[in-house]
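In this view, the complex is presented without one of its protein chains, the others remaining in place.
Order of writing sets the chain letters: A, B and C. Residues in each chain are counted from 1.
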Amino acid sequence: MRTTSVGVHKIATKGPGDVSGLMNLIGSGAIDPASILAILGKTEGNGGVNDFTREYAVAALCSALAPKLDLSAEAVEQRIAFVMSGGTEGVLSPHITVFTRQQVQQQPAGISGKRLSIGMAHTRDFLPEELGRSAQITETAKAVTAAMADAGIADPADVHFVQIKCPLLTSERVEAAAARGNKTATTSAYSSMAYSRGASALGVAVALGEIAADIGDQDVLRRYDLFSKVASTSSGIELMHNVVIVLGNSESSASAFEISHAVMSDAIDAAAVLAALGSVGLGARAQADRELVNIFAKAEASPDGTVRGFRHTMLEDTDISSTRHARAAVGGLIAGLAGTGAVYVSGGAEHQGPAGGGPVAVIARLSD
Amino acid sequence: MRTTSVGVHKIATKGPGDVSGLMNLIGSGAIDPASILAILGKTEGNGGVNDFTREYAVAALCSALAPKLDLSAEAVEQRIAFVMSGGTEGVLSPHITVFTRQQVQQQPAGISGKRLSIGMAHTRDFLPEELGRSAQITETAKAVTAAMADAGIADPADVHFVQIKCPLLTSERVEAAAARGNKTATTSAYSSMAYSRGASALGVAVALGEIAADIGDQDVLRRYDLFSKVASTSSGIELMHNVVIVLGNSESSASAFEISHAVMSDAIDAAAVLAALGSVGLGARAQADRELVNIFAKAEASPDGTVRGFRHTMLEDTDISSTRHARAAVGGLIAGLAGTGAVYVSGGAEHQGPAGGGPVAVIARLSD
Amino acid sequence: MRTTSVGVHKIATKGPGDVSGLMNLIGSGAIDPASILAILGKTEGNGGVNDFTREYAVAALCSALAPKLDLSAEAVEQRIAFVMSGGTEGVLSPHITVFTRQQVQQQPAGISGKRLSIGMAHTRDFLPEELGRSAQITETAKAVTAAMADAGIADPADVHFVQIKCPLLTSERVEAAAARGNKTATTSAYSSMAYSRGASALGVAVALGEIAADIGDQDVLRRYDLFSKVASTSSGIELMHNVVIVLGNSESSASAFEISHAVMSDAIDAAAVLAALGSVGLGARAQADRELVNIFAKAEASPDGTVRGFRHTMLEDTDISSTRHARAAVGGLIAGLAGTGAVYVSGGAEHQGPAGGGPVAVIARLSD
Partner (left out) sequence: MRTTSVGVHKIATKGPGDVSGLMNLIGSGAIDPASILAILGKTEGNGGVNDFTREYAVAALCSALAPKLDLSAEAVEQRIAFVMSGGTEGVLSPHITVFTRQQVQQQPAGISGKRLSIGMAHTRDFLPEELGRSAQITETAKAVTAAMADAGIADPADVHFVQIKCPLLTSERVEAAAARGNKTATTSAYSSMAYSRGASALGVAVALGEIAADIGDQDVLRRYDLFSKVASTSSGIELMHNVVIVLGNSESSASAFEISHAVMSDAIDAAAVLAALGSVGLGARAQADRELVNIFAKAEASPDGTVRGFRHTMLEDTDISSTRHARAAVGGLIAGLAGTGAVYVSGGAEHQGPAGGGPVAVIARLSD
């Protein structure tokens, strides 16, 4: 019994404040604003601490959607999960991917197999001193389980991408912890982004049984052999809890889309990208009835300073942050193999895939 | 009758001043210092005006080679062609490629077909007002013809990569021209690098018959439909003439190496990279007796602001120059397809391949 | 007869989207939203082409003010002059300065001398091919005269700061001109910002009699001996006309504020900053009843590459744009002499003060 239908729309943007593409699709009836569950975007900031293109994009989308949903802009931000990943280095192209979910009115004919499904959940608010530590891991794992249920997915093998939005530390938050007599995992805002991303990814791995549950504070950003093959986590200043979006395939879905994934073992793992494409019927031996919608991947500079034995210089560059380097390079490879720069490649892949590598998921549209 | 033997050694470097790899190969006898004709390198600077890693690398190499050649450091710099390309963004890995040429003592048995050959020539010194204009085009074309002869190559189709080192303008050079009552093509040092690279590339195209010879000042940096498929040009402050290095295949060569090339039509042209690899027996259907030595490619942000219909943001980024973005992205793609980041990807591809694209040449070693 | 009262409020911001400070002042009655004439701000972007903090700040302010003014956000943007200058390098601190103007209800007692007055005007829309040329100079001069009248200022000596917001060229605008058979001053968006700023500044100089009116296209960005001592111009993509804000002192003003200015002859001209402070009773021998409100200054890297005989490296830096360098350095000096980093230091000073220098204006509050 297929109960939900999930839609996916990739929309190019002319700038972080550009909402015209989405508004046009709403205007034409192609998207019912009430069905929008999540919007994942690539914005053209630096992807770092002072990347305001992310919040600007969210603000612009909320303002534009508010009258369509008859809500205040603030209420729109509560209702829809916005995940903006800053940084469109190299050939990467700014765009948003809009995920919609609706109840199926009528059982569709001719759909076989599992189809794209989406589920969401969130954790409680964290204390600053919990970020990057066990509490964040454990609570995230619970939320992943809840989001799987929301997506109608029982088998972890059917989960292909788990996008998480997680908090970071600011000076005020560090001080608030200190005022309580507690030390945070780090005092640097920039470093806290990595801690929060890392602990959140470990939470996914625990939930999906990819690693054992007995991990703790000391493993975060240290035990890089512990990782999830499907986690993609981004930290942002605007929240204190984790928002979890599970993307997978489910028999309860009547969607026209399918998702699958592979894991890049390093930043130049072309084979993994091709495998991910192939797993949904795309790539070299593409099926005629399949069309690429988007690719979701994480990139990072390998912490040991090398890629297949050759030194890289990303971690020593004081002019350009390593996350920008990594997105540019992995973005170049994926865009080359996918034939388009409008792909979602996000930086900071701590515990998301093996060290220096990362998950790569592909959504295809089936024209059946 | 095979008269010369060309060697190619790719050597990883630990920093712009690191000469240990080359010194070890000289020490072990693997390289005869007297046979070194040219050294092309990737150094880890920003590749821009204030990239001092290029001159530092050349200074370190000249100092180290001087006692081996019984020459002063200055004389070494005159004798060997050093071309350092700054910028190892993303997965690109700093390295040098050393080209040697020696007379064949004894006719080798069992070599068939054309093999890697290298030839060099240089133009006369230019006046500052000649840079980026017809004079530079015409003189470069002559030098390319001379370098082909030096390489024992008669057919332009056997030329696969033409590396040129060309001058740029400084305030003093602009003023010297003004004192003669002449205006230079531009007064900006940064812009003059593009003019000089562009005119030099057009000179290659004229010499190889890729374009007609009736081009002039007004075509440089304007008629981007005019280009060479094998030119790779870099401008530097240290010279006032063009140094031309022709790489191709010749029956006069007894080398163990072969070179070929393709042209990337845009920055995500994976097919062209695969074609270049395939043309020397590498890539997907690699021959067992073939081994990749290095790839030489040019990258640039497409001037129209898009790649296959999607907007890129490289030209609007005030934080990172577009040449860095382009090297990172194209480097990511080529490294992914080649399986190594130790490849020579250089920025600034004016009239070197089509707008937004560039030449990609591959050298393979044959184990026959 | 004092007819108007001008208010000035400097408000620190926590980010480009932070409007809480202004909203608090409106909530407490300290600012009547209907009296807001102009808002000048420093936002924490890079100040370059891809600085989206400027438009984000304007969008946030318009959204927040809309319900207070019973207007749409778009109408707010038409009504109030917003000038956001990106770049808070070094010790510079993000803030906005809100200028209000109201009719005086009752003649104040005890005010003597001229007081702060503000006037606004705008030019007609320009054609793209008029930007950076005589038409922009002439029309700007007319608008400056109109804004002086609006401010109740007759004597050019009473004008101490003229802030102008002017257009820039985009590819579409360049093409529109070409379609009419006309060439624009430049085809580069980045360069057009300088042309537009320069011509606008020359318009101020003409209006105030600082230079003769017989200047033309060929003088813009060339005759750097022609400049205004009070012009501060910023170009933005969102308009095709110039908005002119004149700040000076007038007998018609009943304001509690006074403004004066000096001209920095180079980027390290501490004496000029001290003179500007001294001219409104601040600085070393500060009067007890005077309080600093804000300083408005323009900064640039001297085009000849030196400051008082010593080489600077701002123009050769491919990692950081020279405007960022210049703001950081001049901001450090002014902040040190003023005792606060919350000052308005803006980059790009073409024809605004002498080459390498720029105007510096100070507003003081009198507690009489």
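Criterion: a contact is a pair of C-beta atoms (placed from the backbone, for glycine too) under 8 Å apart; a residue touches a chain by one contact, two chains touch by 3 or more.
Source: prediction; values computed, not measured.
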item: Omitted chain - touching chains that are shown; value: A, B, C
item: Hidden partner chain, touching residue among C:Pro33, C:Gly341 or C:Gly358; value: C:Gly341
item: Residue, one of A:Gly48, A:Pro156, A:Gly278 or A:Gly339, that touches the chain absent here; value: A:Gly48
item: Residue in contact with the excluded chain [from C:Glu55, C:Glu251, C:Asp269 or C:Glu350]; value: C:Asp269
item: Chain not shown, touching residues in chain A; value: 46-51, 171, 189-190, 304-305, 313, 315-319, 321
item: Absent chain, residues of chain C that touch it; value: 12, 14, 44, 46, 88-95, 267-270, 273, 307-308, 310-314, 316, 319-320, 324-326, 328-333, 335-337, 339-342
item: Where the unshown chain meets chain B, residue by residue; value: 15-17, 44-45, 50, 52-53, 55-56, 59-60, 63, 319
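Everything that follows uses one rule, which is that only the chains that are shown with their structure count from here on.
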item: Chain A onto chain B, rotation angle from CA fit, given as a multiple of 5 degrees; value: 180
item: Farthest-lying chain, centroid of Cα atoms versus that of chain B; value: C
item: For chain B paired with chain C, centre-to-centre distance based on mean C-alpha positions, whole Å; value: 47
item: Of all residues in chain B, the ones touching two or more other chains; value: 46, 313, 316, 319
